[in-house]
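As you look at this complex, bear in mind that one protein chain is not there, while each of the others sits in place.
So, chain A:
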Amino acid sequence: MAVVLIRLRWAIRRRTISSGFQVRGVWVLAALFGLGAAVLSAALVSFARGDGAAVMGLLYESLLFSILAGWVLIPLSIPSLQDQIVDPSRLETYPMSTTQKVVGLGVGALLSPTALFAFLAALGPVASAGLPVVGRLLTPVLAVLFAAACVLVSRVIQAIFAGAIAGRRGRDLSVLLAGTLGLGFYAVMQALPYLVPADGAAPTVSPVVTSLVGWLPGASVGRAMVEMQGGALIPAIGWVGVSALWVVALAAAWVWAMSRAERGAGRGADRSARRARAGLALPPLVLRGVRSPQVLAAASQHLRYMRRHPRLLQATGMGLALGAFVSHSFVGSDWLATGAAFSAAYMAIMIGGGMFNFDGQGIAYLHVAGSGLKDALAAKQAVVIGFAITLGTVFAVAEAAWRDQWRNLLAALLFVVGMALWTVAASVLMSTRYAFDADRSSANRYSAMGPSFAVLGWVIVGMGVVALLYGLAGMWVPRWVGGLVFVAIAGLLHRLSLRRCESVLERTPELITDKVPAPA
């Protein structure tokens, strides 16, 4: 029966690969990224000798562990990307033992682009300099063990949390948790340069850290490779054994989690009761003055979703935290406006790239209700602009206070407004033409990747215009004049783009409704 599952998986994969350019593109991308990771692995292992052995070895082991951690985080944060081509729950009624299911599903899952990436990343050291022949021969074995560990750890997490993730609250929590871990990972990466001694001396690593990291799943593969690079064949074979043991342990954990699910454990009820309130419950306080009922409704819904939809909340959090981090580096000695403008653009991209992507079935309601999509677009983009300007303003004031650049604050605020309009001019086009349902896996998600890069390009062009106007204005006139010019240009482009999209949505709402379909 396990062989039947593997053949089923292979048949599905063969059909999807031959079915479309986008699916083939994902395989090609996985292979390219995998080759990139392989080159990095080969370089790290090549230098894991002599004085650099400890640091380079630790970096290589951390790289492999990070890849494995990605296999844990991504299925939790984006359930629609979970690789459940053969869903274990659909096999419950078939006469198979849990072990047969785990073997069949596990080996079958190795036939995926993500597993290809993991395999290639671990295969890289086969080309590293100075590695003994035995090491080169053992590398493919280690790569297979690494890919298997990645696949299995992902399946174990999914199986353990399947009950919780099936409920809305569990899903929301997992997305937020993954977002927080992602931010934590980013913060650690930012902190790494501070670990290097300022005097240029070779960095040292505590032996305790080195020995502990090697025992982690995935990292043990790296440790085996580093030991082989150092010529310690016996310890290396020991670490190969540890890696194999991890695979066995993870497979056993999967068997246990699946058996537990079959016994019906871990399925709690989802209870919720909230206090009823008087008056209109929908509009948040900040929108109470809006006069148009349609704009009030759509803007309120979008604002509520920014707090309630975990993916949108995650995007908002990323926009705030990473936007501030990244924009900080754009603020030079006299360049407050560029940093502030970038923070506004970053937020607008994060929350405005797909304004209809988080509405799910609500889109079908809007379609039934008549001209709702046009009103919804107008309201949603106003919310995005409002958020972007707010973040940009807070950022500009904080940076002005920190760097004593109050003289540039007015110009910075104008560039913030202009950049929010400039970015949203492209975002509304993107949202209208390339909508997809963020909660479901669909081909539309892939078709939005190219245009996303186009929007990024548009923002880079905008930043160029900001820098040009800010710099030129500083030579002849007060800098805020440059800001006014930019607001005028961006405002005009935004108006043209919004009108165009509104009219397109009025004529052909199917642009959105076909891509975010109603439930069957």
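As a convention for this text, a residue touches a chain if its C-beta (ideal position, glycine included) is under 8 Å from a C-beta of that chain, and two chains touch if they have at least 3 such contacts; residues count from 1.
Note that contacts and distances are computed from a predicted model.
**Student:** When you check the chain that is not on display against UniProt, which of "RNA polymerase sigma-70 factor", "Cytochrome P450", "ABC transporter ATP-binding protein" or "Chemotaxis protein CheW" does it turn out to be?
**Tutor:** In UniProt, the chain that is not shown appears as "ABC transporter ATP-binding protein".
**Student:** Using the touch definition up top, pick the residue from A:24, A:260 or A:304 that touches the left-out chain.
**Tutor:** From the options A:24, A:260 or A:304, the contact with the absent chain belongs to A:304.
**Student:** Which is it among A:140, A:241, A:332 or A:370 that touches the chain not included here?
**Tutor:** Residue touching the chain left out of view: A:370.
**Student:** In the whole complex, what residues of chain A lie against the chain that is missing from view?
**Tutor:** Considering the whole complex, chain A reaches the absent chain at 168, 270, 272-277, 279-283, 293-294, 296-298, 300-301, 304-305, 308-309, 359-372, 375, 510, 513, 518-520.
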